[in-house]
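Heads up, one of the protein chains got dropped from this complex, but the rest are sitting where they should.
By written order: A, B and C. Residues from 1 in each chain.
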Amino acid sequence: MPGNTFGHTFRLTSWGESHGKAIGGVIDGCPSGIALCEADLQHELDRRRPGQSAVTTARQEKDRVEILSGLFEGKTTGTPLSFLIWNEDQHSEDYEKLKNIYRPQHADEVYDLKYGFRDYRGGGRASARETAIRVAGGAVAKKMFQAMGLNTRITAHTQKIQELEVKNPQLDVIEQNSVRAADLKIAQQMEQRILQLKEKGDSVGATVEVVIENCPVGLGEPVFDKIKADFAKAFMSINAVLGVEYGAGFESAQLLGSQNNTRENGIYGGITNGKPIQFRIAIKPTSSIQLDQLSE
Amino acid sequence: MPGNTFGHTFRLTSWGESHGKAIGGVIDGCPSGIALCEADLQHELDRRRPGQSAVTTARQEKDRVEILSGLFEGKTTGTPLSFLIWNEDQHSEDYEKLKNIYRPQHADEVYDLKYGFRDYRGGGRASARETAIRVAGGAVAKKMFQAMGLNTRITAHTQKIQELEVKNPQLDVIEQNSVRAADLKIAQQMEQRILQLKEKGDSVGATVEVVIENCPVGLGEPVFDKIKADFAKAFMSINAVLGVEYGAGFESAQLLGSQNNTRENGIYGGITNGKPIQFRIAIKPTSSIQLDQLSE
Amino acid sequence: MPGNTFGHTFRLTSWGESHGKAIGGVIDGCPSGIALCEADLQHELDRRRPGQSAVTTARQEKDRVEILSGLFEGKTTGTPLSFLIWNEDQHSEDYEKLKNIYRPQHADEVYDLKYGFRDYRGGGRASARETAIRVAGGAVAKKMFQAMGLNTRITAHTQKIQELEVKNPQLDVIEQNSVRAADLKIAQQMEQRILQLKEKGDSVGATVEVVIENCPVGLGEPVFDKIKADFAKAFMSINAVLGVEYGAGFESAQLLGSQNNTRENGIYGGITNGKPIQFRIAIKPTSSIQLDQLSE
Partner (left out) sequence: MPGNTFGHTFRLTSWGESHGKAIGGVIDGCPSGIALCEADLQHELDRRRPGQSAVTTARQEKDRVEILSGLFEGKTTGTPLSFLIWNEDQHSEDYEKLKNIYRPQHADEVYDLKYGFRDYRGGGRASARETAIRVAGGAVAKKMFQAMGLNTRITAHTQKIQELEVKNPQLDVIEQNSVRAADLKIAQQMEQRILQLKEKGDSVGATVEVVIENCPVGLGEPVFDKIKADFAKAFMSINAVLGVEYGAGFESAQLLGSQNNTRENGIYGGITNGKPIQFRIAIKPTSSIQLDQLSE
């Protein structure tokens, strides 16, 4: 099972099962001299943590991150940065009952086919818990951007849930509401909608917009490694994501050539040009019969 | 400018500018003993060739492919397969007038920023002509699939142009019409629509569906290299593609958890399970003021 | 500082400084279903450990390895195998005095030049302690070979120290002596020689022979990735190694074509053929003024 490493110059290797001893990551290629501490990673992990508000799942994860290498006197040394999060609640006994069944629409069966071996304790590597390691990696990248003097800002916000849509996003209000919408009024409506559905034992999908501002010029390579292609892969590698569009996206497929020159965008020829970049991603609803966030 | 190699086990390296001497590719990792000849590549290149019907661009490309290595007595030898297509019509003089201007919405300016050097002859590597090499690579992969006894079939068809949508695709009629739609009646309407727009000097986008049948079980890796992520990258690396969705895609973002269990799909946990796989991709219209198919 | 990952299909990523909290590794690509426990790794780490006999350095490393992921019910699951060794004795205060000096013939200065940052606690990544992670990775590979039913045996023995040379190696006696020579009589002479030099505060280099028996046929690729080239890189990536030779090696450079057909060897055209493979590697003496095993 390779495929646990992401990136080339700045590379994150991720490891750990949702019901094992710990999960963790190793970053190879982080430059030296960047001010960094465990609290930097913890801050982002806390933002990610399920169970923070009524609208998310009940599971409580405490997720205290520990950095094991690559730091000296509060700065990165340029050597691999290793970090881990101990799994406090392993409960693998809860999963004993799954030993002989496959859950519908979960990865169980295909794992068994591919690996000829089944770790029935839970999602394992297919659990959404795996994304905690991506968040920690992103926290380091953020500090690196700052140390490099870049003003690059990457913001994601919940743009649409059913008919509730944010049309004029105010990126600054995102951290002020539990659904991370960029409009406080619509955020409130989204929260209510989710709670209503939750009462009925149901869930709902969402469209998320990602905005990249002040992206350095010249990122991306012209042919197979266009920056839009790398972003598409990154987003699609998240469990519940079923769609990615960039700029005018699927709407552009309905337009005429004469109509298509209006939307600003930050990528030409697969290479960034410094203007803002917008992606939208489709998140499918959590399966209402789920035991864990396993999904494709 | 790296980024000209695609794949790991079966790797295609692509080279050549639209207005240089030739374009070509090298495939490393093709197994030995596969029956292959130039006609196999030529057949797929001819299907791709612009100028075959009234609905596409007028440019005539003859594109005779030549195989230079990796073949002996009609079979692959397991060594690198090198092939090239001579550019018959280089016309770089036509581009002299572009020497001191950047075309709007083309890659020219960003190339100049990134490489500090400008080949003003035309699209260069950013030209859609680059995809001829992908087609040749795919032709070899197709022969390899056959030699391996796989019944895998990959079909792409034009699903939607403006309001004209194919709802019950008949994959077998795709090769019988110039727009490659999977419904002959709608194909005729699409052809007329394109011709009408062309008369006015305009163009139109499209949604294309890709269907993969009899895909081997177990392809894809669980975390960063999920098969849906690799497909998304591959599609998004094509110039005019602005969106990719898989399975229920963006529609799923509007659904409830209780509604989401109905659509069959061929990927669980990022790994193929043998059922059919559907992607849809959004193609933006060719810019009506274009001189070449340069685009992001 | 990339370069901390080794291998492609079976990949080891290594992390940790000699004077940090811990050192560890992540193996991605280990197949599922292989019987494995911490004791398997510990056994090989104990064989490596300095301070086991009078002939090695005095430093005591207890090196208890802990496996954090990739195992379930005593077998590998196919997911990344993460393991670590806590550094018991960090003593970074001992190194305070090095804060403002560079040690001669150590990596200190070049690290400072390259990374613009200095972790003066000790060898850091340049310490020979890094090889403990390679040993742990090798222990997993060994179990994998066994599970695959391969009889592959890789043996290394001290062939020559000054004029003391093993001419008829008996591989079975290697584990019975502290210098790991393949001749018990010569082993005793080598031990005495090292102890005499140690009394004078001196050290000595050695030639080590590596023998690979029952290597699977067909490993290696014909051009840049010949198996002999990959082995040469692997050996040369060890700190104190200054030379690698294969088969007749440097002796062959002195031979005539008519003399060169006699020595059996296990590699043709860069590819293994199943016969035994012999390499010899040159280990330079530890610098007698050393504070740590830092070296190029």
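Quick note on the criterion: contacts are C-beta pairs under 8 Å (C-beta built on N, C-alpha and C of every residue); 3 or more make two chains touch, one makes a residue touch a chain.
Only a predicted model underlies this, so the values are computations on that prediction, with no experimental measurement involved.
When the full complex is examined, the chain removed from view is found to touch B, C.
When the omitted chain is restored, the residue from B:R11, B:R180 or B:K275 that touches it is B:R11.
Per the touch definition above, the residue from B:S53, B:S69, B:N151 or B:Q170 contacting the chain not shown is B:S69. The missing chain lies against subunit C, touching residues 1-6, 14, 104-107, 109-111, 113-114, 125-126, 130, 160, 162, 197, 201-207, 217-218, 220-226, 228-237, 242-261, 265, 267-273, 282-288, 290, 294-296.
Touching the omitted chain from subunit B are residues 1-5, 9, 11, 13-17, 20-24, 26, 28-29, 32-33, 68-72, 75-82, 84, 114-117, 119, 121, 124-125.
One rule holds for everything that comes next: only the chains that are shown with their structure count from here on.
If each chain is reduced to the centroid of its CA atoms, subunit A and subunit B end up 28 Å from each other. A straight line joining the Cα centres of subunit A and subunit C is 39 Å long. Centroids built from CA atoms put subunit C at 47 Å from subunit B. For subunit B, the set of residues touching two or more other chains reads 222.
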